[in-house]
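A single protein chain has been removed from this complex, and every other one stays in its place.
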Amino acid sequence: MIIIMGTGASPAQVEQVQERLRGWGFDIHFSQGVERTIIGAVGARKDPAMAPMLEAMEGVERVVHILTPYKLAGREFKGEPTRIRVGPVTIGGPRVVIIAGPCAVEDCGQIVGTAKAVKAAGADMLRGGAYKPRSSPYAFQGLEEEGLKLLAQARAETGLPVVTEVLNPRDVELVAEYADMLQIGARNMQNFILLREVGRARRPVLLKRGLAATTEEWLMSAEYILSEGNYDVVLCERGIRTYETSTRNTLDISAVPIIKRLSHLPILVDPSHGTGKRALVAPLARAAVAAGGDGILVEVHPSPETALSDGPQSLTFDDFRQMMDGLRRVAAAVGREM
Amino acid sequence: MIIIMGTGASPAQVEQVQERLRGWGFDIHFSQGVERTIIGAVGARKDPAMAPMLEAMEGVERVVHILTPYKLAGREFKGEPTRIRVGPVTIGGPRVVIIAGPCAVEDCGQIVGTAKAVKAAGADMLRGGAYKPRSSPYAFQGLEEEGLKLLAQARAETGLPVVTEVLNPRDVELVAEYADMLQIGARNMQNFILLREVGRARRPVLLKRGLAATTEEWLMSAEYILSEGNYDVVLCERGIRTYETSTRNTLDISAVPIIKRLSHLPILVDPSHGTGKRALVAPLARAAVAAGGDGILVEVHPSPETALSDGPQSLTFDDFRQMMDGLRRVAAAVGREM
Amino acid sequence: MIIIMGTGASPAQVEQVQERLRGWGFDIHFSQGVERTIIGAVGARKDPAMAPMLEAMEGVERVVHILTPYKLAGREFKGEPTRIRVGPVTIGGPRVVIIAGPCAVEDCGQIVGTAKAVKAAGADMLRGGAYKPRSSPYAFQGLEEEGLKLLAQARAETGLPVVTEVLNPRDVELVAEYADMLQIGARNMQNFILLREVGRARRPVLLKRGLAATTEEWLMSAEYILSEGNYDVVLCERGIRTYETSTRNTLDISAVPIIKRLSHLPILVDPSHGTGKRALVAPLARAAVAAGGDGILVEVHPSPETALSDGPQSLTFDDFRQMMDGLRRVAAAVGREM
Partner (left out) sequence: MIIIMGTGASPAQVEQVQERLRGWGFDIHFSQGVERTIIGAVGARKDPAMAPMLEAMEGVERVVHILTPYKLAGREFKGEPTRIRVGPVTIGGPRVVIIAGPCAVEDCGQIVGTAKAVKAAGADMLRGGAYKPRSSPYAFQGLEEEGLKLLAQARAETGLPVVTEVLNPRDVELVAEYADMLQIGARNMQNFILLREVGRARRPVLLKRGLAATTEEWLMSAEYILSEGNYDVVLCERGIRTYETSTRNTLDISAVPIIKRLSHLPILVDPSHGTGKRALVAPLARAAVAAGGDGILVEVHPSPETALSDGPQSLTFDDFRQMMDGLRRVAAAVGREM
């Protein structure tokens, strides 16, 4: 930690800061510049409460953090990329993993039909929502446990492992019974109750980036899960909120190489929510793989124009097959399998 | 709903859209322009799934919504401003309501001392967190039920009604036993499980705006609570996330008159989270009242430099008294009591 | 400057950084932490090119700036608030200055009529565009020199000093002949050619904040003007671009107290562009004054529904009179004249 004192800071204020740092066990590196006094605090274990306490002291202008606030999620904790197994699938290895399926599970024909179609086209896993977070209380909220059963049936018929979102901390155990991987949606990225709960589950977790989350906040949310003992966390970039309205969100492809530098966790990209428009899904999926993404999460529906949610961004089976063809060539070009 | 067809839309595509609208029971107003076909759909009950289904159809460029997606929260449902009673306090009436207290309840002396000080300076209600949503799993997470008990004690000693945040759907009942008003924090504005749960509680709810929520999404979250039968919802603007880093968030004061036009619900402003800096709290509190806000939610701590959270934005007792003096004059200038 | 080395930085890389700093004449404060090496550079004159050069060196993680990049615009250069005279008007003193008028000068009746009406209601200065920056090449671009002449006529008939926008560096001299104050619009805040040009003019400058400008960038643009010898710069907050679409821009009222802390320059607020909606202008104008703004820039038009630009956000004469009444009370409440 580096404490930068304001120009008007009095010697007494400077001394109070140093006293406090010493009390916390820090060694002090003192630096008197022409216009500012700078105090370096070295050595003691840092507590998240310290910096705000210092910033609230008279005469302190700001506190600069040297170390990242996350530990277990960081590259400094673990240099090697983490590989996460979900049934027969490995995420974070040489293979670009494709997870496909409808936004919401609607009925047996829809989910089993989609599972078969995406498997035939080369998908590795099936996605589908049984519990849907909807901005309107009047919108379809998912089939709930019935939806989980249909996902399990689709897995039984295709062998594809299943990922599905969990919304309620109370449901984590139930969802974990049916699903191979638990999804935390963007709106719940900072639902810390839920993060702790999936941290105690024995299922890998797919953690979507929040709508307006910085990469640091995102890794801190991963840290919540890791710190409960669940090390199987896969990150998923799904677009951030910006002023631009020609896409539903702005897909932040640069998050892929940034996360790769900061963390050992795998990262997928969701071009469906990231763009909100079917025609943009394939080019952005290619971009994500070209940038080094470990896989793609994509919405596919047998007939998007009857989908109970997210139809405009859902691929048809044909769209999906074409996307896969293009993706395979790009994956090969960057030395990945598919 | 108005459906705007793309330039290349075929007559068959135009016909399919009309057929579908007729099937749903809409009357059709057809308008053939030089470059575009426009289809107006009038009369039938709209379902939130319809617009995305239409947008997913071939040939459709976009769907324009005419009506707001919220009903109970809107001015068209209820023209009069709603007044909400929290113990002896009325929010949404002529009085500018001041809710003050520490970010987190830390111990008996801190919370009772703060309650007495803010009451003496004219506060109407006490705030204080017993359950704290923290971006770091290693940060202080609140005293939990012990914190609720201390809040109840502070109320007993001062008569100030208490508002406190609830994070876990499981805790709603417990928190409602101790608190006079339940707070939904910014990070949980779209935690729909929690919204439904407080919608069933018999306590007024303070609903903070999400970090990157539009006013429409915010009112839709209020709608979740209202649609469960709890009509006592107070909105609270607390800053949105923008590119600007000189404040913690950008306090969107214009949300006050906008909400007043769209909704009958009262709206408070939180200049502490909205700015993150003690020196900015008083000027922004004055701005909020001048713009028509129904009250202020503000962080006060006996010694901000030892606060376990949010010290840099917490007012001292002295700061608070000064802020109140300035605020009273502005309230009078805009015809409000304080 | 503080240089934070990356975790993997080699002793040779650390040495190279120090050598370079010594070469530039800095004293070095060296601090070896457990995980990071920190190098403080003290004493020498800083050049804007130095930090990027250091950041481009192997092993360097980032460079932390201690001093502000602006000098003449900063509080450390001049502690007292600057007062700027525009004809008989003083901006930055006890008086809240009201500048009102149409977006664009359209004809003699419109501009002279508006000038008389706003003067009668208490305005201090007249605004009106003769050169209009329009996002469409097909939109009305202003009356140009004819517009300047009409502004001069309106001044002659009312005594109100005139502020008008200049777009083209070539026109600065011409505009300065007619106008009492030169406006740099939001889109030109980083048009450095134009900034230098008005820096050499002998007229006060109204510098609007760019659409997505940080407060630091804004003050750096003021620095361009000041560094050319023109010390009469007035800042104007006019809303920033955010994800929120219910207003044209998000008016950042907190910029008022922030600028007051960082700079000695006066700051006005433009609630017309800041909101884009007539009904929001008066409440936000009150908020701006309550927060400590030195004045208001507001659009007024005799018949907004025929305005060649910005009609939806223009006040009628009646609206303006009502706004002034409310504003006077708020100004008095915060100890200002009007």
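Order of writing sets the chain letters: A, B and C. Residues in each chain are counted from 1.
What we mean here is this: a contact is a pair of C-beta atoms (placed from the backbone, for glycine too) under 8 Å apart; a residue touches a chain by one contact, two chains touch by 3 or more.
Since this is a predicted model, take the numbers as computed values, not measurements.
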Task: Interface partners of the hidden chain - shown chains only, full complex considered - done: A, B, C
Task: Selected residue (touches chain absent from view) among A:L251, A:L265, A:V298 or A:L315 - done: A:L251
Open item on the list: Which candidate, B:S135, B:T214 or B:T242, sits in contact with the chain we can't see?
Closed with: B:T242
- [ ] In the full complex, which bits of chain B touch the chain not displayed? Write them out.
- [x] 2, 4, 7, 29, 31-36, 38, 40, 42-43, 64, 66-67, 76, 241-243, 245
TODO: Go through chain C and note every residue touching the omitted chain.
DONE: 47-49, 52-58, 69, 133-140, 167-170, 187-188, 190-193, 196, 211-212, 217, 220-221, 223-224, 227, 241, 278, 304-312, 314
Task: Those residues of chain A which, in the complete complex, touch the missing chain - done: 212, 214-216, 240, 242-247, 250-254, 256-258, 261, 274-275, 279-280, 283-284, 286-292, 326, 329-330, 332-334
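Keep in mind that, in the parts below, only the chains that are shown with their structure count from here on.
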Task: Geometric centre: closest chain by C-alpha means - done: B
Open item on the list: Can you tell me which chain lies farthest from chain A, using the average of the Cα atoms as each chain's centre?
Closed with: C
TODO: Starting from the mean Cα coordinates of chain B and chain C, work out the distance between those two points in Å.
DONE: 31
Open item on the list: Quick check on chain C: which residues sit in contact with 2+ other chains?
Closed with: 212, 242-243, 245
